[in-house]
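Have a look at the structure below before the remarks.
Shown here: the complex without one of its protein chains, the others still in place.
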Amino acid sequence: MEIKRRDFLKLLGSATGAVAVGTYGCHEIIDVPERLIELAKKGPGIETWKNTICGQCPAGCGIKIRLIDGIPVYLKGNPNYPVNRGGMCPSGHSALEVLFNPDRVKEPVKRIGLPGSGKWEKVGWEEALKIISGKLKELRNAGKTNQVAFINGSAQPGLMDKHISQFMKAFGSPNYFKLPSISNKTVPYKLMQGLDQIPSYDLLNTKYILSFGSNFLEEGYSPVYYTKIYSHLRELTGGGRAKLIQIDARMSLTAANADLWVPVKPGTYGALALGIAYVLIREELYDKEFVNKYSFGFNDWVDKKGMTHLGFKSNVISNYYPEQVSKITGVPAETILQIARDLGNNKPAVVLGDEGVVDNTNGTFSQMAVYSLNALLGNFEKDGGVYFVDDPPLADLPEVNEDEIAAKGNRQTPVAKSTDTDYPLTDFSIDAFTNNVLNDKPYPISVLFLYKGNPLFQSINHRDFSEALKKIPLVVSFDPFVTETSEYADLILPDHTFLEKWDEFYNTPSVGFAHVGIQQPIIDPLYNTKNTADVILELSNLIGQSVATALPFESYEKEIRFSTEKLYSSGEGAIITEGVKSSWLEYLQQRGWQIGRYNSFEEFWELLVKQGGWWNPIRTKKDYKDIFKTPSGKFEFYSQYFERVINKLIEKIGGESPENREKVLHSLNIMARGDKVFLPHHEPVPIDESMPLYLVTYKLLTNRDGQASNQPLMQEMFGYTVHEHWNTWAEINPETAQEYKIENDQFVWVESAIGSIKVRARLNPGIMKEVVAVPFGLGHTSYGRYAKGYGVNPYSILKSKYDMINGNQALQATKVKISSAT
Amino acid sequence: MPKWAMVIDLDKCTGCGDCMAACKVENNVAIVSPEQAEENRVMFWMDMMTIYEGEYPNIKVTRIPKPCYHCDNPPCIKVCPVHATYINPEGLVGQIYHRCIGCRYCMAACPYTAKVFNWYEPEWADEFKTCMNPDVSLRMKGVVEKCSFCAHRLQHVKEDADAEDRPINDGEYMPACAESCPADAIFFGDLENKESKVYKLSRSPRAFKELEDLGTEPKVIYLSKRE
Amino acid sequence: MEEKKKTTVDIDEALYRPIYETGKGFYITVGVLLMIILFAAFMYIRQVYYGLGVTGMNQPVTWGFYIVNFVFFIGISHAGTLISAILRLSKAEWRRPITRMAEVITAIVLAIGGLHPIIDLGRPDRVLNIFTAGRLQSPLLWDVTSITAYFTASTVYLYLPMIPDIAKLRDRGGKLRWFYDFLSWGWQGTEHQKKVLNRAINILMVMVIPIAVSVHTVISYIFSMTLQPGWHSTIFGPYFVVGAIFSGIAALLIVMIAFRKFFHLENYLKLIHFRYLSTLLLIMSLLWFYFTFSEYLTGIFGAEPHEMDVILYKMTGPYAIFFWGMVICNFIIPVIVLSFKKFKTIKGILFASITVVIGMWLERLNIVIPSLANPRLELSTGMYFPSLTEWSLFIGALAVFVLGYVLFSKFFPIISIWEIEEGREESIKEVEERVKSYLPGPAGTTE
Partner (left out) sequence: MNGEEKKFHDKIIYMAQLASISFIWIFVAGIAVWILNLISISVDLNDAPGASIGISIIAIPVFFTLAGILTYVFVGFHKKNNNIKE
């Protein structure tokens, strides 16, 4: 530890708060602007509060920042913001550590050394933009606009997504991708229901929640929203309260709070769901009316050609009887029976499936199996069931007038689409992207923009991805920090941190009502950084022509105003305010949900920014025809859409023939044959039999995907439940540990076919005996002083496996062995 | 005279750890270096206990947020040789950082291990020093510190109430943890006020206190159907 | 006895010799000790500079070596004054050559032990808060008070019987005459002075015993006044006192054997002294075992869960080696060695004494750390490894003890010369008289 002389002299140092800021070294701060130092030292101490949206994770909670003399000192949840209602998660509290992080990129820089060498050279904004726009113009002139790619690492739907999309479209490139692509997770809904959207669940009105690996209190789209709902459920003590059953390989935070935890082998969730379906069907506990009237493919059916096809019912009845399922899943048959009966008898009951189900090679089919339970229960558009939320009435950006160059570029195949038969249902597969870039298929990529996210850290196959990055001549990162990925960038054009910038978010996935959140700067930018959205505007102006006209905004702030104008004129919903009484709700429902407190858009806008958001709690139930956009217009147990996709793939490789069909199914890693392919079914996960244990990875609330690793508070709190700080650990069942002669707290090697990591073992009875669980988040090799070198990154030992249908990374498909490391 | 108390509903608490983070930010609690953390010297005024019960697979997990219990009969203040820890008439157990001589007797005497010690001079990156909460004094090396029920907030609330010449409303004075709990599992208020939520909850049949038989009379009351 | 009568006064020259003859050995010893102490002082200054983080203490083990050593040293200090007072009081004639040695141990070790809580402070710069804003209700201040009282009493009790010897040194002259003159308080050896001195010593003798007992009881209160499992016990008072006397006797035996060897005092410290004292040590070992047994029996019989956690942790946890080491060192070895005449040689006694001192140190460790390492609430248990700082301060403290002893013996005779003379001249007759008075006879012939 380094102790400075002045600290020693202050042996008797005393400090009350105000004095503290003075004595504890403000005079020594070099990096924080002088103005702030002066304020902190001498300011009158005037307190103000500003509302904005938290940017720590894509959930987008409303936050209230406490400012003393304009310097943010504390933040809490915005009690009016409907998603979090004043609640926060731990990582939200370290937001100020992002703003004041000492390792921020303070101005645009150009890399002069090798990637990872950390050698950067200052480059002014003007010059940086000149380099980029020069390159872009050159590509446009050469008619190679499709060689530009843009990866957006934020999963949050918002204006920025549209903004980038508009820019790319006007420029003429089909290569705009969202990295943690929600579209990868919506494939099951697309197949069975025809919707590209994450459903919402009416948990408050349900009596029985059966969650398949959906760790919604910790890893979900909005943990705080679900925590609020969960705690509300808990308030309803006695008979009225919903039961929560968590099916998971490890005791996740959600499982810990569930009424029952059912351990299940990773990769067998689908089988378990179908086992439950078996009981529901056998004991006739399913919603017969819904199934008969509004579903397709439940019973065996005959197509136009007169061929009989297998139905969901026959498939389940003949293949998924509980004893069989018990063998696959490791869940006792009695438990399956019990759960199924409870599920069928406690209506309304709802079934959730996510994380553990989706993150595997058989994710699509497992999720289909889980989702089919909701269909069996007839849960759609019912109280206590499943529903889909409409987008808020925000104005769309003006139609892009593609010029010829752009139109030509946009017609090209996106580079993240597989050129072969795999990943037919995804917009972005990092695997396909990597391979195509490395092989210049179908064309080389010349410029890559990286906004948010850290794909190099957060994806399975680091090595190839980094090679791909090296291959691209100009990589531009907008990250305010030097992440592992931006190490490979040629230019870093630092974005503001979320407390310094304007942005607009809407409809956090899975949150049950339409809402819009406005992110506003609560402090002037500390450094010479720029909002990436504004940089894109500048770039489009520099490129000129139709690109400039597609984004006719002075600034991003103006663009947000533009988009919210329709929110005002639509007359729907309301700006979030203090609570509304229930008597009012009814009245407002009849009269239309607008409180006439704003006479003009300007007034509306001011209030919107002040309060931090807008919402529309009222949602009318939809007709089935609006939610079943399938070929049959019904809920499809048998996915005709998927059948078409497969047929198209067969066409692509030379037309229908048993060999070609076999080839396609093989390349999609589908073991089932015949009609089963299009039905929910259990696909065994190809696992490494030589390894004894499953590796289950998960995300923690403190640091979901490693983005909070540069915040010391989150590093210290990283494993607060096991008192592990700044370090990764492995959960092991005590019996397994005994078998391998491993003691609590000792270091172990967790070794897969790819590599091994050394972690501390934590014995935990809340985990299956055949499972080792390691959290994501740490193991950075870059990303600043607080992140670099702490813990290990389990991505580095995960096998490079994907769900070949939707391109999702198979995070639970690796097997490992453990051995003592001391 | 009010008597401030906290009720934590363990049935609602999910163990998300938000209270811990809120507390650290609000109270300028130092973040120790990773090496120090490894040596068990982290400072959480609000800590989290995890209890596993039962045989696999019927495991029950309870996560219990653990602040200072602000006992009515605090074992820590009895042993302090210098009046550095005290209980005030409103029931808040406080710590005077400038008087503490760092003997750590109170830490040894506390049955709840609620106190933490500054083994080294707390350090922050220069940038982080700008965003310290000005209401809370910084601690120095060699002193004991602990949860204060965010007593500095009480000062603000009292000033407001005095200015408006009214009593403090129920729920007006909230520590940071209670305020930001996403599960609304932490309640805070006046135990002497029979109208307060905390008073009502403290009479709940689900209410219990940790190590009640020690006679320390903690003013943090847990609610759980499990015990 | 026959032998002794033949000896002349110049044999007592052996007792003066170390004061007037300074060998190479003395300088080397002092030099080495000073080096160790300087290093320890450096480590302490470093600790003050950086904070207590340089030690191995943590949460929840908030007390470590310093408090263990504090209790240990204060325990050792019981050797002296208490034993010498008891022996004086019981008119045990064999006490004469050993009382001073015993009293010196007390004075030096008490000073060292008393410093330990200050070393342990996180803010030593604020130690004066104890005086300006102290709370006498805190057991820590009971300690401050009682240790001060005991230190004062034992220093007086060491000093008063030294006055005639100091006067002898004054009369021999030399460079330090003024020093001895100052300290001798005008002692001329008159009957009146003798009477005054004897009366004062007699009063002190009576006073010092309860003070000594109370001091160690009060030390135990630091622990037993808390509610912590393993500490909150009423037996702790006498248990600590027994342990203190036990370790004190062992320390005294070690010191006696050391002086016998280095100062060639075989003529004064005879096997009989060691035999008597080691018998006392054996008795204390048995007593110690009895108290330990009772202490654990009540815990185990009551089987209060937290209490049991701590007991099981001590017996089977990571500190089990220290627990069983303590039992072996404090009970098994001394009982075996001291029960058989065959082993009861000087070497055997030295061995037993050393194990007892180590064992008693382990006992203090076993009291302080396992209780802290096992918080009542469901938090992880702690571990404690002392750092280099703590080790060096421990060794430094031992060095201060040795240095103190070496310096004391440089300036003052380590055996009370006048008491030996008194013994030679008067005691045989007096003892004869006294024994006669014990014997059955007509009532009223003696007091």
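Each chain carries a letter (A, B and C) given by its place in the written order, and its residues are counted from 1.
Convention: contacts are C-beta pairs under 8 Å (C-beta built on N, C-alpha and C of every residue); 3 or more make two chains touch, one makes a residue touch a chain.
Being a predicted model, the structure only gives us computed values, none of them experimental.
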Listed residues C:L136, C:L297 or C:L388, member touching the removed chain: C:L136
Which residue of C:F182, C:F262 or C:F385 touches the chain not shown here: C:F182
Missing-partner contacts on subunit C, residue numbers: 131, 133-137, 141-142, 145-146, 148-149, 152-153, 156, 160, 163, 178, 181-182, 185-188, 190, 192-193, 196-197, 200, 203-204, 207, 211, 214
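Methods note: only the chains that are shown with their structure count from here on.
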Rounded Å distance between subunit A and subunit C, as computed from the means of their C-alpha atoms: 69
Distance from subunit C to subunit B - Cα centre to Cα centre, in angstrom: 44
Numbers and ranges of subunit A residues touching at least 2 other chains: 1, 3, 723
Residue numbers of subunit C (touch at least two other chains): 50, 53, 379
Touch list for subunit A against partner subunit B, complex: 1, 3, 7, 10, 13-18, 20-21, 24-26, 28-32, 36-37, 40, 45, 68, 71-77, 84, 86-94, 96-97, 99-102, 217-218, 223-224, 227-228, 230-231, 234-235, 237, 251, 253, 255-257, 261-263, 701-702, 712-717, 720-723, 725-727, 733, 735, 764-766, 769, 790
Subunit A contact footprint on subunit B (complex, rising order): 9, 11-18, 20-22, 24-26, 28, 31-34, 37-38, 40, 42, 44, 48, 50, 52, 54-57, 59, 61, 63, 98, 120-121, 124-138, 140, 176, 179-185, 225
Subunit C residues within the subunit B interface of the complex: 50-53, 56-63, 117, 120-124, 126-127, 129-130, 133-135, 137-141, 144, 222, 225-228, 372, 375-379, 382-383
